[in-house]
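Every protein chain except one is present and positioned as in the full complex.
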Amino acid sequence: MKRWYLTIAIIGCAPAAAFANDWGMGDANSKIPPSSVFNPVSTPAREIDTVAFFVVSITAVIFLIVAGLLAYSIVRFRARPGDDGREPPQVYGSNPIEFAWTTVPVIVVLVLFLTTVRTIYTVQAAARPPDALSVHVIAHQWWWEFRYPGLGIVTANELHVPLSDPESPTPTFLDLESADVAHSFWVPRLAGKTDVIPNRKNSMWIDPQVAGTYLGQCGEYCGTEHAMMLLRVIVEPRADFDRWVTAQKQPPARDASVGHGRQVFESTACVNCHTIRGTAAGGRFGPDLTHLMTRETIGAGVAMNTPDHLRVWVTDPNLIKPGALMPAMNLGDKDLDDLVAYLATLR
Amino acid sequence: MAAASTAIPTAAEAWRETLPRRGRVGILALIITESVFFSIFVVAYIFYLGKSVTGPFPKDVLSPPILNTICLLSSSVTIVLAIRALRAGSIRTFGIWWFITFALGLEFLTGTALEWHRLIYHDSLTIRTNLFGTTYYSLVGLHALHVTVGLLLILLVMVLTMCGYMNDRHVERTDVLSWYWHFVDAVWVVVFLTVYVVGR
Partner (left out) sequence: MAGSIDHEIALGAADDLQSLPFLGKLHAWVVTVDHKRLGIMYIAGGLFFFLVAGLQAATIRLQLAVPDAGIVPPQVFNRLLTMHGTAMVFLVGMPILTGFFNYLVPLMIGARDLAFPRLNAFGFWLWFFGATLLYFSYIGGDGLYGAGSAPDVGWFAYAPLTELPFSRGNSTDYWILSIFLTSVGTTATAINIITSAFCMRCEGMTLSKMPVLVWLAVVVAFMMLVALPPLSAAQAMLLLDRFLGAHFFDTQAGGSAILWQHFFWIFGHPEVYILVIPAFAFASEIIPVFSRKVIFGYSVMVAASCAIGFISLSVWAHHMFAVGMTPAGNSFFALSTMLVGVPTGIKIFNWLGTIWGGKLRFKVPMLFSLGFLFQFLVAGLTGIMLAVAPFDWQLTDTYFVVAHFHYVLIGAIVFMDFAAIYYWFPKVTGRMLSETLGKWHFWLFLIGFHLTFDTLHFAGLRGMPRRIYTYQPGRGLETLNLVASIGALVQGVAVLILVINVLRSLRSGDPAGNDPWDAWTLEWSTTSPPPEYNFAVPPVVRSRRPLWDLKHPEDPDWKYE
């Protein structure tokens, strides 16, 4: 009877999966290892991994002992078929046994607690070096704003940080604020999650020691598109990171061939929400688009950043991310083409 | 199974005497839960002290309602006197003390209403003005709501008295009601200290 339902379930899902568009993210994500908490590359995540291994080991031992005793007793003390029906000896309790199996757990708790406290302080009370890179993270419904106050750059959704050398660490400190509701910044391989709550300043730090891209996402239910408020952290060696910073500081190259597209952008409501440095657009409600094309994804990780996807997004973001707060722009085809062509020059 | 011979009436009655009375346990349980409910509003009040972004602020507009407090706390005394009279069977004395209790409670409510009128129309403090307004009106209002409920019940008993239905068989239930009233007064002590002493 089970197989019936199983078959129906798979058949039912297959067409839906075939028609559902992953906007190129499936391929892109497959190139990145899964965001496992047991595969840390940064000190906070490593500390957590260590204490996690410790507690899982302890609980595994407890499980084996207790479950083993349970399993044994179920087999050993079952009523046999030829049983005489007499009641077994009634044992009301035993003070020594009760004492023993109270004391041992208390000792286990004590040991576990002390280890836990050490890790809490190592991660939370870490000193903030005066020269550490600071990123001001502002969480919005449903995207991430990254401002580098020391460097004067603003970007969105994809966080670039420099590689940290374990011998002489160069951590990045994130100062977390929310523009609306409660969110949570979570990139499992780099650190535990820290909530981002309006009217409250939280901080966390990472010092990734292996270059690469790390995936994360918002970890606190924040409304309709909570599921698609994704994070990409790109860890680069110092030289590459500095190059990225320099490029981000420049205003985008002015390409005369997309002048009409820029005009469309500057004369439509786009400027109310978005900033493009070097133009009249200074809105802060939506992501900074100055160097849009240096990002791998759009819509906070919901689609690969290609002109085709951009076109769909600008037509109506709800086609990719239903419930997104950006409205459909209702542009004519020519305006739309030119606008996308303009956006494609923002590197 | 034959009826056990130990179930003679005297033993059963003796056993029942060892058990507490339902009304008392019930009202105590209610008081426990209501105390926790009030505590949350007190915690919110204290948490938000000094956090209002704009005025008016407590020390600008609050003046301790001494008369109201004296009346309310005295009503706890008068209600005890009323119960004592009822227990002794003197319905008339009971009625008088009961009426005084009601009047004192009514004075408290009226005084609170007057204070709120001044705060709203003179000092422009409403529940939506700032955090102080929010926590003040909700805490004092919650208490006033409980006073109102108490007064309605006291009024009911008063009407029953005036119609001649009350007698000394109702002592237990009236006493349970008085416990509720004492609770309301005790809460006022906490609210008064929080709002008008600590909070200013």
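Just so it is clear, A and B label the chains in written order, and each chain counts residues from 1 on its own.
The working rule: contacts are C-beta pairs under 8 Å (C-beta built on N, C-alpha and C of every residue); 3 or more make two chains touch, one makes a residue touch a chain.
Keep in mind that what you see is a predicted model, and the values were worked out from it rather than measured.
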| request: Taking the full complex into account, find the residue in B:Lys59, B:Arg128 or B:Arg169 that is in contact with the omitted chain. | output: B:Arg128
| task | Could you tell which one of A:Ala132, A:Leu151, A:Ala182 or A:Met329 touches the chain left off the display? | result | A:Ala182
| query | Tell me, which residues in subunit B touch the chain that this view leaves out? | reply | 1-4, 6-7, 11-12, 15, 19-22, 25-26, 29-30, 32-34, 36-37, 39-41, 44, 47-48, 51-53, 127-128, 130-131, 133-135, 138
| request: Touching the hidden chain in the full complex, which residues of subunit A are there? Just list them. | output: 1-2, 5-6, 9, 12-13, 16-17, 19-22, 25-32, 34-38, 45, 47-48, 51-52, 55-56, 58-59, 62-63, 66-67, 69-70, 73-74, 77-79, 83, 87-94, 97-98, 101-102, 105-106, 109, 112-113, 115-117, 119-121, 123-125, 141, 180-182, 184, 186, 188, 191-195, 197-200, 202-203, 215-228, 230, 301, 322-323
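Please note the rule applied: only the chains that are shown with their structure count from here on.
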| field | Distance from the mean Cα position of subunit B to that of subunit A, given in whole angstrom | value | 51
